[in-house]
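Removed: one protein chain of the complex. Kept in place: all other protein chains.
Showing subunit A:
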Amino acid sequence: PKLLLSTLLIPSSTHTHATSSSSPHAPPIVIPILDFDLLSVCLMTMEDPDIKKCRLSSVTVDDVIEQVMPYITDPKDRDSASLVCRRWFEIDSETREHVTMALCYTSTPDRLSRRFPNLRSIKLKGKPRAAMFNLIPENWGGFVTPWVNEVASSLPRLKSVHFRRMIVSDLDLDVLAKARLDELEALKLDKCSGFSTDGLFSIVKHCRKMKTLLMEESSFVEKDGNWLHELALHNTSLEVLNFYMTEFAKINAKDLESIARNCRSLVSVKIGDFEMLELVGFFKAATNLEEFCGGSFNEEIGRPEKYMNLTFPPKLCCLGLSYMGPNEMPILFPFAAQIRKLDLIYALLATEDHCTLIQKCPNLEVLETRNVIGDRGLEVLGQCCKKLKRLRIERGEDEQGMEDEEGLVSQRGLVALAQGCQELEYMAVYVSDITNESLESIGTYLKNLCDFRLVLLDQEERITDLPLDNGVRSLLIGCKKLRRFAFYLRQGGLTDVGLSYIGQYSPNVRWMLLGYVGESDEGLMEFSRGCPKLQKLEMRGCCFSERAIAAAVLKIPSLRYLWVQGYRASTTGQDLRLMSRPYWNIELIPARKVPEVNQLGEVREMEHPAHILAYYSLAGERTDCPPTVKVLREA
């Protein structure tokens, strides 16, 4: 059978539905939608009278599926396969290698290990996305402790761990390190908090074969730089080292250099603020480096040539140099033509500088920057970067006196972008002005768009063309591949009709973030009649009542996760119970006053409106909530 399989391996990117014809040797079975045509081809071949003669008589369908299942990696396909019959369920369980839990509270650690004992890799997410924007209490939850303990006791094949927006302690890291030792190849503490450099040291000390170590955007206590030194002493396998957007101050450039020298496979390094001139040795040693982000430029009056002699590794093609200004920019010019990814979010470039640089990067595939790129920069992008696949335009400074001149993106830039960069798959942009026409052109030209996010900034009181009902409809109809969609406007930005369009015309969208859309509960009800595949819904600043939200949730068939901030609360606060149902957890973060430091250094109490969080769970209600989180218990 193995020989048969290898000669018949036909990968297919389209989903197929195949049935076997009835025959005495193979019972009729319906094969669920699978990514590979392999299975259906195998089974049909087994039906083929000529091939039947040469196949081994003891081969059964079950044997085939055992061989085939490992090749099926898409989780949705695995999900379908596991529903066919008990045997297929078992085979899927035994051979599943990776699981992503979009919310760690949807199940329990022991359920995970019981069902998938041979997991190689897990990704768990904790806090709601809003935590990245400082909206969620720090101690909200998402503790990795029970999961780490389960890994230690019951997941002996685990090699890769990714925790995102979770709380991790030094003890957790120590337990994980000692449980997996050299088997652990990848650890990603992605926007996590709660640990210190002691925990990192433990990981590095016990897990000598780490290939990926990531702490991007995590917050932790830095006691010393020993963890990096330990890595420099004993690791030769490292491929990815990432502590971008962290505040390490006690690390040593010499250790970075040693790591670069010892780890011949080191391809991606992202660090925090670090004077670039101290990295010269590192860059010389990291001969296979392809990606670098971080560092820091510190100009000196009287030394204009300070950074002019900086050279970079020959394969470097993904770059993001923090605080890079127009004077330093030319050091990229010698290899600009090979740059595929550029991160300018933390650079100090003006619109003109963007135009100059972008023109030199015809092979750019990924660009991240602030809105200082301006409409002019987007026009240049549309003209020069035909291969662009991903674009993120962040919100720059808007404090008066501190903002970038020309630092605005509007419909003008969007139209130029849509017409010019037709390979775009991901687009996230903060705009200062918008029109229906610009959204229409996105729908017309960007046929590959899978992920579209638009935020309308609140600086300008008058927007050229609101509401955006027709524009968003055209966009959704045109961008057929859209799976993720964010639309964050203001009052008057979208009528109830426009909101109904979003529901009606998003057949494939799995995740939505809607801000200040619609006018009344009617709009939400109409919206909820659509969205057939919507799994995760986030809403902010909307005018809907508790009652309408609960009713809408019950109508959206695939919805498994809801987050809302800003809504019309009921007088009793009990209307949310209208969406009570088995396995549906409902939690509230009631309105709070949070002391915060504003731009002027003054401490003010900021109002934080209430949040609703609701999700399907097999784990029952949470038992580890902080005081700020209230579980809506069964009445």
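Everything below uses one rule, namely that contacts are C-beta pairs under 8 Å (C-beta built on N, C-alpha and C of every residue); 3 or more make two chains touch, one makes a residue touch a chain; residues count from 1.
The rule is short, and it goes like this: contacts and distances are computed from a predicted model.
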item: Omitted chain, identified by the protein name its UniProt record gives, among "Autophagy protein 5", "Protein TIFY", "DET1-and DDB1-associated protein" or "Beta-hexosaminidase"; value: "Protein TIFY"
item: Identified contact with the non-displayed chain, of A:100, A:134 or A:558; value: A:134
item: Given A:240, A:348 or A:589, the one touching the chain that is not displayed; value: A:348
item: Per the touch definition above, residue among A:74, A:224 or A:397 touching the missing chain; value: A:397
item: Given A:222, A:278 or A:406, the one touching the chain that is not displayed; value: A:406
item: Hidden partner interface residues of subunit A, rising order; value: 132-135, 217, 245, 299-302, 322-323, 345-346, 348, 394-397, 399-406, 455, 457-462, 488, 490-491, 516, 540-541, 565-566, 599-601, 607, 609
